[in-house]
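In this view, the complex is presented without one of its protein chains, the others remaining in place.
Chain lettering (A, B, C, D and E) follows the sequence in which the chains are written, and residue indices restart at 1 in each chain.
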Amino acid sequence: MCKNPKLIEADDFSFSGLDIAGNTKNRLGSKVTLLNADQIAGLNTLGVSMARVDLEVYGLNPPHTHPRASEIFTLLEGKVYVGFITSIPENKLFSKVLNKGDSFVFPKGLIHFELNIGKTKAVGIAALGSQNPGFNSVADAVFGSNPKIFDDVLAKAFQLDKKIVGWLQSQF
Amino acid sequence: MCKNPKLIEADDFSFSGLDIAGNTKNRLGSKVTLLNADQIAGLNTLGVSMARVDLEVYGLNPPHTHPRASEIFTLLEGKVYVGFITSIPENKLFSKVLNKGDSFVFPKGLIHFELNIGKTKAVGIAALGSQNPGFNSVADAVFGSNPKIFDDVLAKAFQLDKKIVGWLQSQF
Amino acid sequence: MCKNPKLIEADDFSFSGLDIAGNTKNRLGSKVTLLNADQIAGLNTLGVSMARVDLEVYGLNPPHTHPRASEIFTLLEGKVYVGFITSIPENKLFSKVLNKGDSFVFPKGLIHFELNIGKTKAVGIAALGSQNPGFNSVADAVFGSNPKIFDDVLAKAFQLDKKIVGWLQSQF
Amino acid sequence: MCKNPKLIEADDFSFSGLDIAGNTKNRLGSKVTLLNADQIAGLNTLGVSMARVDLEVYGLNPPHTHPRASEIFTLLEGKVYVGFITSIPENKLFSKVLNKGDSFVFPKGLIHFELNIGKTKAVGIAALGSQNPGFNSVADAVFGSNPKIFDDVLAKAFQLDKKIVGWLQSQF
Amino acid sequence: MCKNPKLIEADDFSFSGLDIAGNTKNRLGSKVTLLNADQIAGLNTLGVSMARVDLEVYGLNPPHTHPRASEIFTLLEGKVYVGFITSIPENKLFSKVLNKGDSFVFPKGLIHFELNIGKTKAVGIAALGSQNPGFNSVADAVFGSNPKIFDDVLAKAFQLDKKIVGWLQSQF
Partner (left out) sequence: MCKNPKLIEADDFSFSGLDIAGNTKNRLGSKVTLLNADQIAGLNTLGVSMARVDLEVYGLNPPHTHPRASEIFTLLEGKVYVGFITSIPENKLFSKVLNKGDSFVFPKGLIHFELNIGKTKAVGIAALGSQNPGFNSVADAVFGSNPKIFDDVLAKAFQLDKKIVGWLQSQF
């Protein structure tokens, strides 16, 4: 539902809190704080969003896609290994170690990741070309879906024993 | 490079061979034959493409994305288990067993798969909403990229021992 | 109205029946079965649709346009003469006789047609680059509109006697 | 080929002559003068074009489509009967008699027409939502294509005797 | 809210009155009469709109932007100086004196203007590539916003004394 235009105010275009580190107390040691049209109603239809990425030492923003947006990631603090993989048949990896102030592009829909390889926390900021980019972690999607995918699919796709698949499905 | 408009002919808009089964003699027992703007130059800028999917008995079109297109998949022959997974945080799996003549939608950029669970070969045909949809197999991208992704990323993302990661990277 | 996201299920992304031949017992001997966002609610905003085309012997999918989509047509069975016409001033016809497994492209909005010239029924499948491509038969639109177009328009446009126009308007 | 940006000048964004009546000495008594990216190079990628439409007394801009644009038509002088037809299955005609200063909308890709039913010349101006809208006259496309469409298609589609079809094909 | 499709009629696609000169009895001696989706509901989603521009002798359509549309402006009567300015760092002015029948393009979002420099009233017609192009007069926006912008911003941006800024803010 759209808000009555006469009632729209500055707060519909603003958000506070991107200076606060996300909670990285999780298995991956990372947290993405996304400002999309759910957080800022005024973004609706505007074709852009922004995210803060926090990475503990050795923290990982795992291989994931944004189904509806390209991204530019700029590292504000730390040392981070980033990369994306192109489509079949090349499956080419474009990767780089980013230092403070370095930026990297992740084209729309491609799998990409960020790993903190420095000795301090790392913080990055991302620009995304959609007000609703979406976030699909590859491992969460395939091993942690609700409900689970038939293990036949995963065993065959990943060349893993079904026992390992079953164990993985219980972990995600 | 664009072709001289005066030299364009019907063959620039046509393709032959979608009646021929793709070669499924591979580990996955599947083959995708895609008609995009590389195969049919006249498709350029037109926003649509088509694919034939062949699946041996137990063949799998593994979890993959099309970074730039949604898809409708219609099963022409066989019995196939299909599904896609939504974005974080739900990671919801929408799946179904398709029989001959059944269709299923895979929204743009989302991970999806097709597994032949019938007793005969299966054949499907797909419509895609881009002349260059792209095809990213998740497992090929993460374990089979060129060059390889640092195993730290994969071990942590997939909760796998580095030895298994290394072995997987040697398989893809 | 959009469905409550929490209530969405796999059936919102699926359809059954594209294996069933459309009823071609009509003047043209043809039937188009279209899967668009009316048939599959989950297609909404996804930019793709699919259609099955059945043609009796000598059946015709008459000159028509899809106002909002390009199309790839693949012939599954039969022998079919297809073509499209470009814009003024060239009015160039690109046409081809398709056999089983042949594909042809119809660019967005252009008038095109399919005529079964084989000795058996023909079946084709089409991918279209919009969830709501539209279907405008040229003859139905101009001679069979509701209400009718003033016959002056049609007599002059088609260089036909008004008696013939009137008769045609009574037929469509 | 794009022009060197440093050499671009005001003339690349301008055109002269839309005040001059188009030559309507033709069978239809009408002439469309279109300003698209061919006439004004600076329009390229800008998503808009404009046209002048001249209609003799009883002149007709025959049923046609713009495959890539919607249109607003405003009558500057005269009295004109206009209309467009929606898609199958309704084939609904929306029509109106326009007087000086009246405007009418023709949605993207739909067949529409303008007939001068007044006692003086009529002049209209049209805005189109593409720099390359295209112009497809229905009768010219189906009966006047180069090369000709097999007469079977036209006889069956229009319910006309093949002799009439042949005669029509020789006229366009 | 969308209208029930069954109740849509020709009047939803039409407008009367573009032959009537806009009221130019204002400080600028100009009036823009815009036909967008507010005036013609049927324009919604169609990507085009049209406007009439009236200019008294020495009347000015002041520097303004259309945030969501490119424009083609055609002069129907009079003699008008028009121009647009490109982005930083060039700030290049492309300008021209238009006479009756001359057209000029204003690319999407760029500041442009029209000044009547002839000895008679001037009338122009504009095509715009959005059903909701928007109209932002630069001077009205910066000096006449509701509420007012802090004068620090304007004094510094325009290199004006705060007294002049205050006076200007009281005028708009």
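Keep this in mind: a contact is a pair of C-beta atoms (placed from the backbone, for glycine too) under 8 Å apart; a residue touches a chain by one contact, two chains touch by 3 or more.
Since the model is a prediction, treat every value here as computed from it, not as a measurement.
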In chain A, positions touching the absent partner: 8-11, 13-20, 35, 40, 42-43, 46-50, 69-72, 74, 76, 83-84, 94-96, 98-105, 107-108, 125-130
Interface with the unshown chain - residue positions in chain E: 27-28, 58, 60, 62-68, 81, 83, 85-88, 90-93, 95, 107-111, 113, 115, 117, 134-150, 152-154, 156-160, 164, 168, 171-172
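Following the convention adopted for this analysis, only the chains that are shown with their structure count from here on.
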Chain pair among D-E, B-C or C-D whose interface repeats that of A-B, sharing over half of the contact pairs by residue number: C-D
Geometric centre distance via CA averages, chain D-chain C, whole Å: 22
Chain A residues counted as touching two or more neighbouring chains: none
